[in-house]
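Report on the following structure.
All protein chains of the complex are present and in place, except for one that has been dropped.
Right, chain A next:
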Amino acid sequence: MTADVFRATGIGKSYPGVRANDDVSFSVAPGEIHALLGENGAGKSTLVKMIYGLVRPDQGQMFLSGAPHAPHDPRAARAAGVAMVFQHFSLFDALTVAENVALGMENPPPRRELSARIAQVSRDFGLPLNPARRVVTLSAGERQRVEIIRCLLQDPRLLIMDEPTSVLTPQEAELLFATLRKLAGQGTAILYISHKLDEIRGHCDRATILRHGRVVDSCDPRAHSARELAAMMVGGTMRQIDRSGRQAGEVMLEVAGLSLPAPTREGTALKDVTLTLRAGEILGIGGVAGNGQEELLAALSGEARSAPGRILLEGRDLSASGPDARRRAGLLAAPEDRLGHAAVPDFSLTENTLLTAGPRKGLVRRGMIDHRGARRFAEEVIAAFDVRTPGPGTAAKALSGGNLQKFVIGREVMQAPRVLIVNQPTWGVDAGAAAAVRQSLLDLARQGAGVIVISQDLDELLELSDRFSALNEGRLSPPVPTEGLTLDRIGLMLGGAHGMEEARI
């Protein structure tokens, strides 16, 4: 057996009421890209946090290149040769690229030397970056480059990547894998967390599968189908999505020449957005974050008003109407940020129900709240969408991401909208909940509603939508049928990766 870079034996960690990790053992060889697979809550994040010194294990031992590895904080882990790229970027918006990199290093060189080294590493790996730029001005892909370069400058023995491609275009993801391959070729061990099965099958050498905090299997992902991997993850077969029984009907929603200035300095202006949505149809809108998704949702939901004649629901001009008027007319929306935008964190589920379902379900009469009705409707949503919660009196913030997502989508779907617009409906949601949310959108379309799905998950869009449009810098491309569309083609529609074409072609 070759000397492993990293080995864990019998790792266990408990939180009050939860066994996050139980007797976890696995090892990573030099030059290996090792996938850690599992649903949300399977214990992947806790496990890597222990390796990175953010959390301490209750039981078990870890070894790095044969030596015991028990870091008491991330600095100790970094000194030992562990680097980590976080799922939610651990970057500082107001600081420059060089300052961000310096913060991730133990003994950063003087500023000028550091800038030179950043420039050099970014050239070596084909990851263009300007050290003097402020992070706030960077795209998601560029931000990730900052994190990766921060890791590379420390010559790590073990590089941990926590769901790194969730915000990248296919081209950017390819570039990332090329970088990882190069690193692995130099002997770095890479621990790769993801729930994108195709990605893991295409690029990882080995996979360890976690379920409920335990290692349930270990395999060569290239030798298994995505379906088999998913089955290992959830411990049963996945339900196939049912797309059948839908017919395109009357035009439900028409948007013509919708232009809106950017709401904030960092926002995106909508430029001449035109689309038509028919009954029973699902229109998928893809694009890299920050290209106008939030602005488009706001314009359609009524949060932002537009000039007359821009937004027509079944022929009725709703351009100047606010969200409540649009809800009454049947145009509903579920925004991306579930905690804070779609739901008020400190409100109970019943109260959150009232916020969007009030007008359409008649839960407010003469200015008075119908509490009993609201509670009943909240209970219906909880039952129909299998929201795991003690009851409708629970505060929204107490729900897990997946459960709250099921609730906010369910709240809109159960109001029987004529048109529903959702943004990132399954962001950060585990496979089971994601499948349930997607099926509910398909079912809604089957009942004759029009659905617009805005998402950065291209697999999701291909799975759900009948037609696909790309949103790029506030412009919406003409729709193309999803049938026969490849990820490559979509990548090109998204305008490729920011500033990457030259480096690649």
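Rule of thumb we're sticking to: a residue touches a chain if its C-beta (ideal position, glycine included) is under 8 Å from a C-beta of that chain, and two chains touch if they have at least 3 such contacts; residues count from 1.
Everything that follows uses one rule, which is that contacts and distances are computed from a predicted model.
From the set "Succinate dehydrogenase/fumarate reductase iron-sulfur subunit", "Outer membrane protein beta-barrel domain-containing protein", "Glutamyl-tRNA(Gln) amidotransferase subunit A" or "Simple sugar transport system permease protein", the protein name that UniProt assigns to the chain left out of the figure is "Simple sugar transport system permease protein". Within the complete assembly, A:104 is the residue of A:43, A:104 or A:131 that touches the hidden chain.
Residue in contact with the omitted chain (choice from A:91, A:168, A:313 or A:422): A:91. Of the options A:19, A:134 or A:271, the residue whose C-beta touches the omitted chain is A:134. Mapped onto chain A, the footprint of the missing chain covers residues 53-56, 73-78, 86, 89-95, 99, 102-104, 108, 134, 136, 265-266.
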